[in-house]
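As you look at this complex, bear in mind that one protein chain is not there, while each of the others sits in place.
Each chain gets a letter, A and B, in the order it is written, and its residues are counted from 1.
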Amino acid sequence: MTVGHLVTLAGVLFTLGMLGVLSRRNILIILLSVELMLNAAALAFVAFASYRGNLDGQVMVFFAIAVAAAEVAVGLALVIALFRIRVTVDADQVNLLKQ
Amino acid sequence: MTTLFFWIFAVVVAGSALLAITRRNGVAAALWAASSFVGIAGVFVLLGAYFLAVVEVLVYAGAIMVLFLFVIMLLNLREADLKVVQGPRMHVGGAILGALFLAGLVWTCRRSGLFDVPLDAKGPVGETGAVAAPLFRDYVLPFEIVSFLLLAAMVGAVLLTKRRLS
Partner (left out) sequence: MTGFLAWLTLIAPLGAAVVLTILPGLRRSSLGPLVAVGSVLLCAATSLIFWMGGKSTDVESTWTWMDFATGAGRGIELGVLVDPLSKMMLLVVGWVGSAIFLFALGYMKGDPSIGRFFAKFALFVFSMLGIVLSTNFLMIFVFWELVGASSYLLIGYYVDKPSAVEAGKKAFLTNRVADFGFLLGILMIWNLTGSFHFGEIEAAVRAGKLSGADAGQLALASFLIFVGAMGKSAQIPFHVWLPDAMEGPTPVSALMHAATMVAAGVYMVIRVFFCFEPLGGADWGWAPGFVAWTGGFTAILAATIALVQRDIKKVLAYSTLSQLGYMVMALGAGAYSIAMFHLTTHAFFKGLLFLCAGSVIHGCHHEQDMFAMGGLRKKMPVTFWTFTAGMLALTGICPFAGFWSKDLILDALHAKHLAGLQLAATATAGLTALYMSRAWFLTFFGEYRGHAHPHESPKVMTLPLVFLAAMSVVIGVAGYFDWLFPVQGYLGKWTMQVLHVNASIAIVSTGVVLLGYGIAWAIYTRPTLDRAEAVRARFPAVYDLLWNKYYFDDFYLWLVRSVQQGIARVCRAFEENVIVKGLVGVPVGFTTWVADRSRRLQAGRLNFYAYVFVGGVTVLLLFLLAVGAR
């Protein structure tokens, strides 16, 4: 197990999250994919924290998790509000700005 | 031994993530995502970040995923209501982009010699007390700001989901 392996794992996770964002139309799944990407970043942080030999990276992950919690709370609230107006969670249906 | 566990967790993380983004059923997707998070928590343990591993399981696999599941069930979507995926062009394009991105990343790691740095029990142990020390000493201001952020998010979420927005 090397730093490179961990970074690669984080990269794979990030790419999978990215693919989810790109290929899914359900807003909920897109949000979920964003969470995967955040976790990939967290993984990289922890890996480099071990590599550097201090705990600052882990503190950063702690903050990231807190921000992610806030983001998910607001994001899901938005999805609910949107669903109330448009009765959909399809991202392609939400294009009012285009008109 | 550590290497073996790493590979196991790596497979769990990547496989669960792959399944999570490909499931049509929202509930299944959320559960597979939770599985992925648990795998990450395992990797954290391997790296000695015990506190973060616990937080990961509690907050991510616990609270956030429960919130997701709750919303999914609340909206009660039928799969027929939803064209779940984009067209094939998006898939192919996304796969190419992802492959390029990953290749670039791996190549960078290789070039900067990250694959030659073993991590076995070398780093500091991220126990609760050890993490709390910098958190409350060096990072106390961001910590307080995050608490306000959480408060604002909570208020915002409540406001957004109220029945009458106007």
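Here, a residue touches a chain if its C-beta (ideal position, glycine included) is under 8 Å from a C-beta of that chain, and two chains touch if they have at least 3 such contacts.
These numbers come from a predicted model, not from an experiment.
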May I ask which residue of A:Thr8, A:Ser23, A:Gln58 or A:Thr88 touches the chain that does not appear here? A:Ser23
Give the residue, chosen from B:Asn25, B:Thr108 or B:Thr128, that touches the chain omitted from the document. B:Thr108
Against the hidden chain, chain A presents residues 18, 21-25, 30, 91-92, 94-98
Note that chain B touches the chain not displayed via residues 86, 90, 93-94, 97, 100-101, 104-105, 107-108, 111
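Keep in mind that, in the parts below, only the chains that are shown with their structure count from here on.
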Name, in rising order, each residue of chain A that touches chain B in their complex. 1-9, 11-20, 22-26, 28-29, 31-33, 35-36, 39, 42-43, 46-47, 49-56, 58-59, 61-63, 65-74, 76-81, 83, 88-90, 92
For the chain B and chain A complex, residues of the former touching the latter: 2-3, 6, 10, 13-14, 17-18, 20-21, 26, 29-30, 33, 36-37, 40, 43-44, 46-49, 51-52, 55-56, 59-60, 63-64, 67-68, 71-72, 74-75, 77, 81-86, 90-91, 93-95, 97-99, 101-102, 105-106, 109-110, 114-120, 122-124, 126, 130-131, 133-135, 138-139, 142-143, 146, 149-150, 152-154, 156-158, 160-161, 165
